[in-house]
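All protein chains but one are shown at their positions in the complex.
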Amino acid sequence: MKALVYQGPNKKALEERPMPEIAQPTDAIVKILKTTICGTDLHILKGDVPTCAPGRILGHEGVGVIEKVGAAVTAFHQGDHVIVSCISACGKCDYCRRGMYSHCVNGGWILGNKIDGTQAEYVRIPFADTSLYHIPAGADEEALVMLSDILPTGFECGVLNGKVEPGSSVAIVGSGPIGLAALLTAQFYSPGEIIMIDLDDNRLDIAKRFGATAIINNKDGKAVETVMKLTGGRGVDTAIEAVGVPASFITCEDIVAPGGIIANVGVHGVKVDLHLEHLWDRNIAITTRLVDTVTTPMLLKTVVSHKLEPAQLITHRFKLDRIMDAYETFGDAAKTHALKVVIEA
Amino acid sequence: MKALVYQGPNKKALEERPMPEIAQPTDAIVKILKTTICGTDLHILKGDVPTCAPGRILGHEGVGVIEKVGAAVTAFHQGDHVIVSCISACGKCDYCRRGMYSHCVNGGWILGNKIDGTQAEYVRIPFADTSLYHIPAGADEEALVMLSDILPTGFECGVLNGKVEPGSSVAIVGSGPIGLAALLTAQFYSPGEIIMIDLDDNRLDIAKRFGATAIINNKDGKAVETVMKLTGGRGVDTAIEAVGVPASFITCEDIVAPGGIIANVGVHGVKVDLHLEHLWDRNIAITTRLVDTVTTPMLLKTVVSHKLEPAQLITHRFKLDRIMDAYETFGDAAKTHALKVVIEA
Amino acid sequence: MKALVYQGPNKKALEERPMPEIAQPTDAIVKILKTTICGTDLHILKGDVPTCAPGRILGHEGVGVIEKVGAAVTAFHQGDHVIVSCISACGKCDYCRRGMYSHCVNGGWILGNKIDGTQAEYVRIPFADTSLYHIPAGADEEALVMLSDILPTGFECGVLNGKVEPGSSVAIVGSGPIGLAALLTAQFYSPGEIIMIDLDDNRLDIAKRFGATAIINNKDGKAVETVMKLTGGRGVDTAIEAVGVPASFITCEDIVAPGGIIANVGVHGVKVDLHLEHLWDRNIAITTRLVDTVTTPMLLKTVVSHKLEPAQLITHRFKLDRIMDAYETFGDAAKTHALKVVIEA
Partner (left out) sequence: MKALVYQGPNKKALEERPMPEIAQPTDAIVKILKTTICGTDLHILKGDVPTCAPGRILGHEGVGVIEKVGAAVTAFHQGDHVIVSCISACGKCDYCRRGMYSHCVNGGWILGNKIDGTQAEYVRIPFADTSLYHIPAGADEEALVMLSDILPTGFECGVLNGKVEPGSSVAIVGSGPIGLAALLTAQFYSPGEIIMIDLDDNRLDIAKRFGATAIINNKDGKAVETVMKLTGGRGVDTAIEAVGVPASFITCEDIVAPGGIIANVGVHGVKVDLHLEHLWDRNIAITTRLVDTVTTPMLLKTVVSHKLEPAQLITHRFKLDRIMDAYETFGDAAKTHALKVVIEA
């Protein structure tokens, strides 16, 4: 089968690989119909993710059809259409029982990282019963690729951790795909204001279209000032960091209101300054989270009932043969205006 | 001044009354601009509310202008435009501190009940600082009359107690004003389904217009069966009782899913059968609540940000002179299709 | 092997039965070391539990040693010492994912009910990975039999649902084993008052010894009056029903304070009167629950750290050969003063 393989820093290729096999009774083999590329895949390609060794098939998102299941898989059968979760959850360990699938001691984020992933014709999914989700009849399968990772990430790490509420004020620092996923799912809770902050006018325009009540291009470094003006000097109830660099985290520290929450979504590579000398008495919370995908069933219901339209995030489509182009398009988003690119296997 | 006075069972009249005076340093006198009639006013008129003695000026809803404040009132000044809360909260007692203003030992629901109310040109509001709310500049004042009672009631007793969630299923038994208030505010949380049940097709049509995903006229007694069909046999996550009679509470018992909640909003005059022989192992909760109006600030923000349009609930308008007609219109809702009638003082 | 078998209403016998076999890859065979008898077993013997057919081996509690595991069991191995949970949880279905193991669509309470149980030398445990718990090294195994059912039941259905808090007031109606389990675990949260109500002085004495701050023998029907006196007329924050008859539920309705909770633990056979005409405006909650055993890991930690001493509940011990005597002793608790009887297999 064809598969996109990480070959070491800055090298990748579409290779011919053997079909995956059932290794454990809890495995399933899924024929991939659609997959996509994540910012994390780009991190791997830069050599920033030491757990991912050269030779690995990349990809942790996708929808597909069950090809085969192990003897202990009971919830899925050959021919079932499924969403592949980016997190593999054994469903048994202490973390899984607490809904913290991200820290599953037997799984977690392993797909396209420690085991072969979804940017291929077929993929082996461990713990299939607790790591796959049935696609409801009549659903737009392509759109559901967005439920593998990006939407639960924005929702769980940003919106749920940020405790967005009816009438509350939200600022999202970063209007890339993940910030937009937070923007879309924040609206489940009818906040009064959602302020998007970015440096890219195109992405801010999209944010406006997706429901932001205000957009701020921080090129002039006045985002904090503007947010304070927009919130009558109080700051925001929820500040979502969706970039992963110190500057944007500091912005969150500067705009969070007393009693508010900074919900970190971004992947950080270096430490940040936490100004406890200003924040110790502000009654705030800061949260971090690797997505658990524990809300996938809830998100599926919101898609079925049209409270969430994930297809909005898809800007480009490619066949698997042209996945190298897909990477180029996704990697050069400033120019291509790519959000999520779908790859048809 | 003119005031609508309860004169004993089935008797009321528009009388001439002396202006109210500041009695405590925490009082304010409010000149009423708009008020409305509540189902509870009709209960009083039937003689069903023993705490309300003949001679009482009725009404516990309204917007107005501050005429005068007592020496200890600091949050309001003459000329301020305000919403009058149906609940008077001292802000000091144990219940108030816990946000249970409904059970304030110094206040609670006293307006138009134990003290003179808002269906008059002026009203004395005790504990003004914690019982009035500033009207935001530019707001539609008439629409905000709906924030005195009906919207916080539907929201707090129905939606919040019922823990409505993104993608969840909700059934509201009773599509009168209070059920519709629950319907409007349930949508803050993006449930997947909101099923309205009533016996009046007009009210169900309004529910459909207000956002119900399904409507059921229970004339044929098949509401339970239909709800179970609509929910794949599971029942609903949240069942809101918005009528106040045993039959509709029993319907809620019959349609609540395992793990679900029955949120009672209705005012009940008699006991109901609780079928614990079926429900003891269903992991459900049943909640009751007299509105606390503790969410008024949140609701105000949702109005300002157009997540909630309270004006939809207003069907008729009258001058205070014609308040007897207003009562007739409101009392004969089946024929007049009245939801809320606004009275201009 | 020897096993206690239900032979139809009011008939049971210690029979010779074949050893259980692994039927599914997720099964384990457990050699029982200790088991016990539950009030529910007596219900079955009365013929009150239609899901339990004659020929069934009874029992849903116990500790033992893993004899054999199916191919998909990964968390347990031959020789491991384990607690058997009364609830079998597949860990995969929607209910299991929400922590509602009691409503597991593939399991739930099936042991000693729909499949053979633990009052035998060996038992087959389905979904072993999510239905068994490792016994910590050095723990008192006999005491841990109390973690199969009674302690999680008192804790989850009574204490957690009842939201017991530091300084709060609790009343527990029923001082049998299950009420006492609630009493022991309520103390995790340091309530200010725990009032036990029963008709049996012996059980009330035990309650006093187990930490009750007040005991009330309701023979004179004055329990409500006494509770109101003890709570300064307010009633209790948490009323736990641990009997399962209408009278005790009504007592809870009468003593719950505004804002309080009635947490039902009892198994009810008939409906009760819910006095909504008094309760509709009291801001209370009523909860029901079949134990989920989702807190077993937490309870284990409290046992290891000596915050909970389950051995206190054990009053009698029998060999499996004498299980008929054990039933007699347990069934005649008023005379024998039995709480929990342990049976050594």
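Think of it as A, B and C in the order they're written, each chain with its own count starting at 1.
Following the convention adopted for this analysis, a residue touches a chain if its C-beta (ideal position, glycine included) is under 8 Å from a C-beta of that chain, and two chains touch if they have at least 3 such contacts.
As the structure is a prediction and not an experimental result, all values here were calculated from the model.
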item: Selected from B:2, B:17, B:43 or B:92 as touching the chain missing from the view; value: B:92
item: Contact residue for the chain not shown (choose from B:35, B:113 or B:130); value: B:130
item: Residue in contact with the excluded chain [from C:193, C:254, C:277 or C:328]; value: C:193
item: Residues of chain A (touch criterion as defined above) contacting the omitted chain; value: 95, 98, 100, 102-103, 161, 244, 249, 258-259, 264, 266-277, 279-290, 292
item: Touch residues of chain B, complete complex, unshown partner; value: 24-26, 70-72, 74-75, 90-94, 96-97, 99, 106, 129-130, 294, 297
item: Touching residues (missing chain, whole complex) on chain C; value: 165-168, 187-193, 213, 298-302, 304-305, 307
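Methods note: only the chains that are shown with their structure count from here on.
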item: Length of the line joining the C-alpha centres of chain A and chain B, rounded to whole Å; value: 41
item: Two or more partner chains touched - positions in chain A; value: none
